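For reference, the structure I am asking about is given below.
Here the complex is missing a single protein chain, while all its other protein chains stay put.
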C-alpha cells in the first residue's frame, strides 16, 4: 500500500486502503469504552479546520478525533475575517502551508476546492464536504457502521431516499457501499433524481416499488431547508407524505427488520417522524460515534508530505 | 458518599458533597501559585461546552478549569449551525452522547434544560445557568470565597441586592450560603422581590433598613441590560440611586468592614460606582479566581456514567 497524502473522494481509493481505514477504526472505537480515550499517536502534529460552510457536528467530530490522537487543533475562522478581507482560497492555503500544519480539514460549498487545496500544500487535505461532489469520511463511517451490522456486507441492499441529485452524501456513500459489495437503490422524486445514475443502481419513484426491492437498510438524506423554498422542490408536508419515513413506513421497516440511517441532523416531521427517531434498528447514533473512530483512522492513515 | 453524575442545582446536594467540593478546591487553587498550573487528573477525558446563551466569562472559566486538569475541551457551537438547522436539544444530546464526551457544560435560557439533558446522557452534565432556575457552580464559588474570609461561616450575614426575582444567582447562592449556616436577606424593589421568599430570609425595600440588619457581606446582583427597557423596571439612574452601591454607601461598608461581592461583569454606574470597584474589601476578583478552582473541584468530583 503506497502512502497517501489526501482524502478527497471515494473513487481514488484502492480496496486495500478502504479496508485499512475501516479495520483500523475498530481499535480506535474500542478506546471510547475506556476512561482515558486518548493515544499519543499524533502528538506534536497540528490539524487545522478550514470551514467555509458552518457545520458544528462535522467540525466537532474531527476535533474530538484529533484530540483523541493527541494532535493539536486550530480552527482557521474563515468567516470572521479573511473572507471579509477578500482573501482568495489559494492565498489562504499558501498561508496555511507556510504555517506547517499537518492536516487541513476543508468544507466548501463549491465542488473541487479541496482538490485545488491539496495540490497546493504538503499538508494532508481531508475533504469534509464540497458542494454536491463528495464527503468521503461520511461514506467511510457509513461503511464502517454497516460492517458492524452485517458480518458480510456483500449482497446487502441499501436504499437511499431523498434529494439524491444535490447530495454529496448520496454520491460518496453509494460509491463506498458498492465497493463493499452492496446493492444500491435510490428513491427520489423525478426532479431530484440525477440524470446519470450508474446502471447497477436501481431507481424508484415511490416507497411501494422501493420496498418491493427488499432493502436491508434505508438511508434517509437530510432535506436542506434552503431547498424547501425552491420551486421544483415539494413542500415539507408533501415531501414527508411521499418520501419521508412516516409512522406507517416505520412499522413496515420494523416488520421486515430493516435498518435505518441518516447523516444528521434530522428534520423531524420532514424526513422522519418522532417515532422513526425512536426506532430500535436505527443506526443514526452509531453513525455519530463511528464518525469519530473512522476520522481517527483516516488521520492515522494519511501521510502529510507523501 | 455516593458517586454523583450531574451537578444541576444546589438543593439536591448533601452536606457531605458540598464540603467535599469546597475542600478539594483548596489544593486546586494552590496550584495557581505555581508556574505549572496543571495536573494530569482528567487526561484523556473530554469536556464539551453547550452554550445556548453566550457567556465569555463562564465558558472561559470552565475551559481553563478543564485545561488545568489536562482534559480536552470542545466548544459545540450551537449558535452557528445546529439551531439554525432547527435541531432540537434532545437530538443534539443524542449526538453528544454518541460522541462519548465525558462532561457537558450547559447554559440555556430555559429552566430545566440541563436536567432534561442529564436524563438523556451518560456524560456528566453541569448546569452553567438555566433561566431563572439555578447556577450551582456560581453558588459553590461564592461559598468557597466566604469560607476563605470567615473562619466559620455559621451566623455570618449576607445581604443580596437587586433583581432577586429573575436571578438564578440569587436563588442558588442564597440556598448554598444557608447550607453553610449563614443568615440571608434580600434588598429589592417590590416588583423584583419574589412572591415566595423562605421565611428565614429577611426582606428589605431600602438600604437604610437593610443596613440596620447588620450584614457582613453585601452581594450585588447584575442588572441585565434587557430588563432596563421593561416597564416595571426602574431606569438605570433610578436603580442606582435607590438600590445601587453609591459612593456614600461604599463609605458605610468601609466603616463597618462589610465585604462586597458581585457575580460579574458589573455595570459601572448602575449596580456600583467606580469607587465601589476599588473598595478594599471587594471579593469580586477572588470570586473569579475561585471560580476556576471550584469548577476544577466539581469536574474532579463528578463521575460520568454514575
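Just so it is clear, A and B label the chains in written order, and each chain counts residues from 1 on its own.
The rule we apply is simple: a contact is a pair of C-beta atoms (placed from the backbone, for glycine too) under 8 Å apart; a residue touches a chain by one contact, two chains touch by 3 or more.
In this text, all values refer to a predicted model and were calculated from it rather than measured experimentally.
**Q** Of the listed residues A:24, A:74, A:203 or A:285, which contacts the missing chain in the full complex?
**A** A:74
**Q** Given that one chain is not shown, which residue among B:164, B:177, B:253 or B:286 touches it?
**A** B:286
**Q** Which residue among A:16, A:30 or A:91 touches the omitted chain?
**A** A:91
**Q** Residues of subunit B in contact with the chain that isn't shown?
**A** Residues 32, 34-38, 54-57, 59-61, 63-64, 67-68, 225, 264-268, 277, 284-289, 292 of subunit B touch the chain absent from view.
**Q** Considering the entire assembly, which residues of subunit A contact the chain that has been omitted?
**A** Touching the missing chain: residues 43-46, 48, 72, 74, 76-78, 80-82, 84-88, 91-92, 94-95, 97-102.
Operating definition for what follows: only the chains that are shown with their structure count from here on.
**Q** Where the centres are mean C-alpha positions, what is the separation of subunit A from subunit B, in Å?
**A** Spacing between the chain centres: roughly 40 Å.
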